[in-house]
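Only one protein chain is missing; all other protein chains are in place.
In order of appearance the chains are A and B, and numbering begins at 1 in each one.
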Amino acid sequence: MEARKMAILREEDVILARQLVRKMAADMTFNLVDQTRLATAVSELTRNAVEYARSGDIRMEPVKNRLRREGLKIVVSDNGPGIADIEQAMTMGFTTSNGLGAGLPGTRQLVDEFDIRSTSGSGTTVTIVMWKR
Amino acid sequence: MAKKRKSTEEELRELHRYTRSLIEASPDMMVTFDRDSLIMDVNQETVDMTGVSREKLIGSPFKQYFTDPETAHQAAMLVFEQEKVKDLELELELIDHKGDHIPVALNASVYRDAAGKVVGAFAIIRDISKRKKAIEEVQRQQGEILELSTPALRVWEGVVLVPLIGTIDTRRAQQVMENLLERIVSTESEVAILDIAGVPTMDTKVAQHLVITAQAAAMLGAKTIITGVSPSSAQTMTKLGLDLSRLTCKGSLSAGIREALDMLSLKVVESNGE
Partner (left out) sequence: MIVPILKIGKNLIISIQIPLTDQQARQFQREVLEEVARTEAFGIIIDITAMDVVDSYMARILSETAIDVQLMGARAVIVGIRPEVAVTLVQMGRGLGDVATALNLEQGLAKLEKMDARKGAGHGS
């Protein structure tokens, strides 16, 4: 299966992105709960991109690890202001915008791998991976 | 003298024929390649598997017969680096004469000339598709057993019961959780009973799953009763420090069923023999 990429520019794109990731996860025969976890994680991450940075993009790519286990890797990047204090942003209940308290820490709970890189002034990139059970 | 020398030559030739026929008769592919990973020699099985003639194979890059040439090249280089590799399963897939992808394992070591200088590598490439299939079959069966071992039973209108028996690992805990929630919805049950009397030990991860299950069930609109909690399980659950206020616990399964009926405002009464 091929990697997919789409731009995140408006609130509508949040819905489109999560529908796209659900379809990919379903095609890769992820179970229903994991499809929902992935779609929800993408919803949180792309919302952040729209909310904080006004624009960004998402890339979804099927991957395999050394044990031939299949997974789905998702990278959400934006060119926004970046996060000054990542540790603080990853704490439950922290928010600088409207209702994003559970966004990042909640997302981390849903996936197998979670990586966030951010530079103040030049944007944020979040990479998540979920392996098939 | 001349006669004797000829016989030694004859012996050598005989020996060569013998070893060669062993190599040719091998059910595994055997290949030698040099430091540039160019093939120097192959056996008959290699010719049969790839469908490429011996002449064409010799001198061609080792990597070109694999689905992922880069990994194959790295594997070849690894042989020279480590002098020996055993059962290397770098997700190597050979492309056979029908174009099918054959998963293979690589066993290889370097070989030297009389002066001890490494001149090449000798590799045995084993078709492991049968082994792979067997492993997949076992995994599939494990999944089926998992499903059978975590039934969700509708014991009364509005009450669904999941008896847990045996060791629960994270994978099974997750499956139990998903099964139970699914059954709550499909049977429209307002009460769910999780009986853990048959679980010998419970680790914190499993306890956590039970609590998540109860919370998720509550979110659906169903109540959860946990029955048969052993002393050690109780301690595990307490130590977690999670919110257990939504959990109703009963000692025995029958007490749990009584509680469930009570929640549904139902009552079991004696018929007085009538």
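The rule we apply is simple: a contact is a pair of C-beta atoms (placed from the backbone, for glycine too) under 8 Å apart; a residue touches a chain by one contact, two chains touch by 3 or more.
All figures in this text were calculated on a predicted structure; none of them were measured in a lab.
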Just name the one of B:93, B:127, B:190 or B:259 that touches the chain not displayed here. B:190
Hey, which of B:110, B:216, B:240 or B:255 is the one touching the hidden chain? B:216
Across the whole complex, the chain not displayed is touched by subunit B residues 177-178, 181-182, 184-185, 188-190, 212, 215-222
Residues in subunit A touching the chain absent from view: 11-12, 14-15, 18-19, 22, 32-33, 35-37, 39-40, 43-44, 47, 92, 98-103, 105-107, 109-110
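The rule is short, and it goes like this: only the chains that are shown with their structure count from here on.
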Quick one: report the Å distance separating subunit A from subunit B, using the average Cα coordinate of each chain. 28
